[in-house]
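Yeah, one chain of the complex is gone here, protein chain that is, but the others are all in their spots.
Order of writing sets the labels: A and B. Residues in every chain begin at 1.
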């Protein structure tokens, strides 16, 4: 499902994900439709479920946990870059529980309830992710060094 | 109390809330004085007390907890939009304790000590919050869809 509403302000966009909207899939669809080649974002809201992962640097695998409860999305920080030429969303989130304790990690999936409010800033350049042999991950390919 | 200092850089403003300053009230006062119609922000700092809430999606009520201790404000993410024509602050925070454990949720109140440092970006448009029957909350009214 891709149910978001949004409003553009120049190179910034505010997006409201709806109840039932899955964040990673919907933001990827938005980025494809809008031909986003690089963007950064921050957001907050609530979700009814999440799949959150921890990257195990020894096995070089993501360990993913399914979480089925209503959480506050306390922070949602990330970027959109190109992977194999297509927009790829990288996001980390902290999630607040009923007792105010906090869980979080790498976002595999977030299902909004009632909404996620995301501020996204596009850049008019392309940034790609390229495979990194050491970590097994696709890292941002940035040209300059000190 | 409204004790903040600030500096403008075009459409961005850096705000320093002082010891004793209550974040939601002071930022609302700032937004009214400056006629903010939409803005996003992120910040960090320290607080001596907080009222933090969890939105219970079954009862559709916020459950608010009073927290009286010195916390690091690890993340403070949100926006200012118009509700009934007046600036309304929506913020989520993660708070760090002496043992480095983290609590957080929807911000009802934060009392700074010694400071909260907030970066705010204004947009030259108006975004309003409108009532959502399903959730009972006021959600951002954004015009476009995919």
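Rule of thumb we're sticking to: a residue touches a chain if its C-beta (ideal position, glycine included) is under 8 Å from a C-beta of that chain, and two chains touch if they have at least 3 such contacts.
All figures in this text were calculated on a predicted structure; none of them were measured in a lab.
Only one of B:39, B:53 or B:74 touches the chain withheld from this view, namely B:74.
Although one chain is not displayed, subunit A still touches it through residues 38, 40, 42, 52, 54-57, 63, 65, 67, 75, 77-79, 90-94, 102-106, 121, 123-125, 127, 132, 134-135, 137, 139-140, 142-146. Where subunit B meets the missing chain, the touching residues are 2, 4-9, 12, 14-16, 19, 29-30, 33, 42-44, 46, 48, 70, 72-76, 94, 96-102, 113-115, 117, 119.
Throughout what follows, only the chains that are shown with their structure count from here on.
Subunit B is reached from subunit A by a rotation of 120°, derived from superposing Cα atoms (nearest 5).
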